Each structure stands twice: as C-alpha cells, then as structure tokens.
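A single protein chain has been removed from this complex, and every other one stays in its place.
Right, subunit A next:
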Amino acid sequence: MTTVVERSLPRWGGFSLGMIGLELRRMVRNRRTVVFTVVMPPVFYLLFGSSASYRSERLDGGGNVAGYVLVSMAVYGAMLATTSGGAMVSVERAAGWSRQLRLTPLLPGAYIAVKLVLAMIVGAVSVLVALVVGAFTGAELPAAAWVECGLLAWVCALVFAAFGLFMGYLLPSENVLQILGPVLAVLSFAGGLFVPVDQLGSTFARIAAFTPVYGVGQIARYPLTHEGNLWLAALSVVVWTAVFSVGAMWRFRRDTARV
C-alpha cells in the first residue's frame, strides 16, 4: 500500500461520546421505545393518580397523594426506560450487529458501558418528563422531595439497566420488549408501585418485599414518606443489581465465546 496508515487503538476500548450520540439518535427514532418509556408513565399518572380526591388528600410529610403516585410512576418510567435501554442488545444480537461490532476495536466492556449510559440517559428523560407533567397537573411534593425523589428513582433504576442487559442476552427475540412489558407490569404491581403493598394483605406484603421493584420504590418515595426501613430497601436494590449483573455477565461471556 502506498499510503501509510497510522494504526492505533482507540481510547477507553472504543467508549466515546460520538457513539453515544449516534445511538441516542437511533433510539429516539424508534417510536415504540419513545412511547413506552417517555409517554406511558405520565399517561398512567394522569389516568390513575391525578383525580380530584388524590389531589386534595394530604400526606403527613407534605405533598399530596397525587404526588405519591407520581413518584411511583416516575420509578415505573425509569424502570421501563433503563430496561429497554439494556434490552437493546437483544435486537442487536438478532440482527448480527454485535458480531459486526466485533470487527471493530470496540471492547465488549465498552459496549456494555455505552448501553448502560444510554439506558440511564433515557431513564433521566423519562423521570424528568413524568415530574414535569405531574407538577403541572396537581401533584404536590415538598420542594426538596422533587429533586430527591427524582434523583433516587433515576439512580435506583440502574437495577433495571442490569435487568434489561440480562434479558437482552437471555432472550433471543427481536421483540424482547413485548415480553418484558408485561413482566415489568407484574413486577411493579408486586413491588407496590401501582398499589401500596400493605393494601394487599400481610402475606403478600411479606413476599413483595423480596421482589426487585420493592426496594427501588421504597427508596424513591422515602424523601416524601420517611417510611419503612431504608437499609433493607437499599439491601434489596444492591442484591438485585448484583443478581442481574452476574446474570448479564454470565450470558455475555457465553455470547462472546460463541459468536
């Protein structure tokens, strides 16, 4: 070859803002993802949480019931967003894109990191949209709780980014979200996002505490309710994050060994 090409490896294994930007653009292009992660949670809030009685009923720690429902929906939205962010790998594997990426310097770890960052960006947008919609439609929270609840809902949703990755590697489907949608709805119900668990009987409440959504909901609502055992909730989040991460790593290793 006449021209000498400078050959070097990219920094950080190929993790770059350029890639995140392009991936984000692609995600936004997918209407189903946008509706699922950004539109649905505020709509649920408007349907189930913003009634006149919820708006007038006050909470002990300040704010109203509508605000309480709103925080739960923000958690739900963050969860949908981060799960679908992680689950993108399923579609990409099905299309042979993961294999194509292995013909580039991108390291598998950097790819996962990009997916996690994307999941968290979409999660942040989802939480933000839900809170803004709530703020304009009668949800009330103490000033600090707006920020604290939003941040906690977002950070804790990292559990579901790991869950999405795990499912993305586990399920060979092109339509992984059609499977995960109902699964997340069931988990949200079991974890007390749609209905407080103590309204469903003590046995159910005890079981609910062991499901992955429970801890996230408890922590996100804590600035508002100051209720429940924060340490146990944190433990729940940590343990479930670990479980899903280990699962994702396990499937991921098998995947890279096979392809």
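Structural remarks
Keep in mind that, in the parts below, contacts are C-beta pairs under 8 Å (C-beta built on N, C-alpha and C of every residue); 3 or more make two chains touch, one makes a residue touch a chain; residues count from 1.
Following the convention adopted for this analysis, contacts and distances are computed from a predicted model.
Entry comment: the absent subunit's protein name, as recorded by UniProt, is "ABC transporter ATP-binding protein", drawn from "ABC transporter ATP-binding protein", "Peptide/nickel transport system permease protein", "Cytochrome c-type biogenesis protein" or "Membrane protein".
From the set A:99, A:206 or A:226, the residue in touch with the chain omitted from the display is A:99, counting the whole complex.
Residues of subunit A that touch the chain left out of the display are 1-3, 5, 7-11, 14, 16, 18-19, 22, 25-26, 29-30, 92, 95-97, 99-106, 259.
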